[in-house]
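Got a structure for you, questions after.
All protein chains but one are shown at their positions in the complex.
Moving on to chain A:
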């Protein structure tokens, strides 16, 4: 804007340095543009499948969803239209809820042990490695594990067996993500608290956890959302039902991923519709819980205790 002097022809020692972008070498300018272009391209490539998924689920499932669809029993036959996926909504809520109830406290406490107490001790390293390995275990394998360790033992498929499988899937993710978040809390805060005469558990509870709560919530939510969408372990260990079952410990149950899986593999139109509707329902449930948890976490982070 201000300088009209061409950087090449300008004499080297003539007055003020040229601070305009045009003073940069061509190579640096091109590199900058190319890098920016690649980043934007990567963003679009990443967003396209995401957008397509949301769009197709919305367009095909949106018309299916109604209060009846969310609450009514599942029809006995895939061919029959009408009815709903009420039992699967209930199943997803209580099975995932139970799984979170088991995995979140265990995972967060485990992470506190790892980062605040265990540190580099052999036991802590062992747990860390095991958690990493567990993260890589396919959900089918976890389903089969619960099937052989729990379902065969009690000879009953129940919602609780599903919750156990989901908890096993969530646990390592929660442990590792929470530990990462605790690691980000500056040591100065711990020292300040200890220097005031706080004990370690107190410091952890009232200073470290609140400082990390927002990140911990993100990790926990990701784990819960992932678990809520898991199909394989549910199909193995939960069983089948067409009527709502509020009891996790007796009787077979069902969940939305199982409904998506079973209905989508049928050729009949009503079954296809139910699959799309279930998919949208699942997405909305996860979204709603994410928002609620965020609000709670924000409250918790600002106020003490």
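One rule holds for everything that comes next: contacts are C-beta pairs under 8 Å (C-beta built on N, C-alpha and C of every residue); 3 or more make two chains touch, one makes a residue touch a chain; residues count from 1.
Just so it is clear, contacts and distances are computed from a predicted model.
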Report task. Look at the options "Phosphate ABC transporter ATP-binding protein PstB", "Electron transfer flavoprotein subunit alpha/FixB family protein", "Molybdopterin converting factor small subunit" or "Formate C-acetyltransferase" and return the one that UniProt uses as the protein name of the missing chain. Result -> "Phosphate ABC transporter ATP-binding protein PstB"
**Report entry** Touch criterion as defined above, residue of A:194, A:222, A:264 or A:284 at the omitted chain
**Finding:** A:194
Report summary line: Of A:159, A:210 or A:277, the residue that touches the missing chain is A:210
Report summary line: Absent-chain interface residues of chain A come out as 186, 188-199, 202, 206-207, 210-211, 301-302, 304
